[in-house]
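Rather than the whole complex, this shows some of its chains in their spots.
Labels for the chains are A and B, by order of writing; each one numbers its residues from 1.
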């Protein structure tokens, strides 16, 4: 899985079984033409690679990381511990507890190491949040992205409005 | 409550009773010399002002909003609905349910309108997340901020390490 331009957002997940959930993050960023890279990086099964991934992410040009994980979901928090980039955590619901364990394992981080948590299974919002983060920059690309986000929000309203007619 | 430079982060809360919790967000950003503005903006008691605050935030130069709220905590989500900026939500624990209601009301946003949720009472992390978001930019200020974030993380390790001796 890759993208032609230099990726700005890294989308990682603990297992490829998380992809059906996480795909929506990639799709949301594609709608905004934000180039991404997608990887399986497991905190528990390949901890060294995971830490290397996090430590080098900003050096490789990534500006935000989206990490999905389920159960005792340690990936987002561990990446947040080793990168200065904003890390967005997606609680992936597994077979039991409906994602509540994933949510608490991701959101209840100790002071010093924030993870920007979205809703259970909320990968699309993770992508949109990454787009907002890039749009919070000061260059022209950010300004363009912010305009597109405003259009996107106007469209949301339009569609919702149409449903009420 | 204000700051001399043009504020880059808006910190808002539904009630001034949330200030003891939210103060830590302002303090974290002060450690990174990020100028902030602080306001009481209630989704439920002054909805029009709240929407105006959100709609104009990026026009006034804000680049990220931190919103704290408790119980049926609607402020972060409503602001996220009317601004293209990243919105960070802080679940403020109230008298009952220990912040679980605040957490779910903030994090479980519908697709299209993300809120970057931090831990219950995690205002310090909200401030640090805002700093990471500003540091994800492409200009010199962002680069400087990113360096400071790396130093900050090194210091965290140092202090933690010292405690183990």
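One rule holds for everything that comes next: contacts are C-beta pairs under 8 Å (C-beta built on N, C-alpha and C of every residue); 3 or more make two chains touch, one makes a residue touch a chain.
None of the values given here were measured: they were computed from a predicted structure.
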Full complex copy count, 2 shown, is 8
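What we mean here is this: only the chains that are shown with their structure count from here on.
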The angle in degrees, nearest 5, through which chain A must rotate for its Cα atoms to match chain B is 180
Cα centroid separation, chain A vs chain B, in Å, comes to 18
Chain B partner, complex, touching residues on chain A are 24, 58, 63-64, 81-82, 84-86, 88, 103, 107-109, 111-120, 122, 124-126, 128-129, 132-139, 141-142, 146, 149-150, 153, 156
